[in-house]
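Removed: one protein chain of the complex. Kept in place: all other protein chains.
Entry: chain A
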Amino acid sequence: MQIHPILAALRRHKAGTLLIALQIALTLAIVCNALFIIHQRLAHISEPTGVDEPNLFVIENLWGEQYSTEEAAAKVQQDLATLRQLAGVADATQSNSYPLRGGGWDNFITMKPDQISPTTDSSIYLGDEHFLRTLGVKLIAGRDFHADEVQNMGLRQNFVPPVTIVSKALADKLYPNGDALGKPFYSMSDKPTTIIGIVDRLHRSDVSTWSVPFANESLVWPVRDAQPWGVFYIVRARPGQLDAAMREAPKALYAENRMRMISPKDGVQSFAQIRHLAFESDRGMAVLMSIICLVLLAITGAGIVGLTSFWVGQRRRQIGVRRALGATHRDILHYFLTENLLISLAGIAMGIFLAFGLNLWLVKQFSSQLLPLVYVLGGVVLLILLGQGAVFAPALRASRVSPVEATRPA
């Protein structure tokens, strides 16, 4: 190996060497953190919700008149009956929110009424006896709501119903031994609610980064949302009938009662649209981080190509001398590849510290997660491959320098 003479030569070219090493260090630090963020965002985007997304759509129905709780509840019942009668509709329900809506209602959950520090946080859905069936959520333990358990909740009314259906994630958080069914908990009230059913998965309505650790912790209360301003109708179309049902549903509702507003722009949204909108910022961040990574890698690669090309030009005679003294094409190629590897390793050593430093800052400032080592290792491999790839063409040019260069005038 030629490491000693290469290091000796690099010591005589400190400025160029240091600049490239620093560039590699900075690129490594940013790229591994960016790759981690990209992975987190992509994982977030592809999170399953537990609902029958391909066949679901949501109607945001705003009332055109001021209704009392009872009137609003009756109107909701009437609308649901209308929707369920449509040919393309398998079932319909009402709610205050739906998974991936972005926002919604969430409560701290405690095991005792006077518990100060909450056990967890849960998204709260108001639903009737059609809620689980309409959303296509899988009930894995206990039972669904009975129609007579469903209560109306109007303006300024706030109560905790005696029975609740929870997601498995929430059940496991509250009762880690797997015996949550039939057990109580408290939701910001001194009255307990009892778990009567557990569903396999039901994503929260909010999608913000803070809620990622609680992404699947949600519960359903047997409550009819009878607010005076409006309600969400969640409709499950029969397979293959989604588009037709989305067209027909608002028409049917307007035919039933014109005193409502369903925005022609986004008043009716398929779940695919909901998912697309919910993760728009995650997608944007992933794209931005990808662009930053690519630009940084391209700049670093170009820097290595530029510096090596400059060095090859500068050392043309020296390469000729080496060839004259017995170096083969391969020896010269190895020389430049090894030289780049040494610079890259120096940059990588600095970059690893920078990467963890940057991550700690992100953790402190933005509650990010700790950077797993695998991303640093991935970044190291990427930078080494980039360096070796970038240096290959100029190194190949160098290896083709004829030994006769040694006899040419300086």
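Quick note on the criterion: a contact is a pair of C-beta atoms (placed from the backbone, for glycine too) under 8 Å apart; a residue touches a chain by one contact, two chains touch by 3 or more; residues count from 1.
Going forward, contacts and distances are computed from a predicted model.
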Per UniProt record, name of the chain withheld from view ["ABC transmembrane type-1 domain-containing protein", "propane 2-monooxygenase", "ABC transporter ATP-binding protein" or "XdhC/CoxF family protein"]: "ABC transporter ATP-binding protein"
Chain not shown: contacting residue from A:Ser189, A:Ser263 or A:Thr328: A:Thr328
Residue, one of A:Ala8, A:Ala81, A:Met188 or A:Ala272, that touches the chain absent here: A:Ala8
Contact footprint on chain A, counting only the chain that is left out: 2, 4-5, 8-9, 12-13, 317-318, 321-331, 402-404, 406-407, 409-410
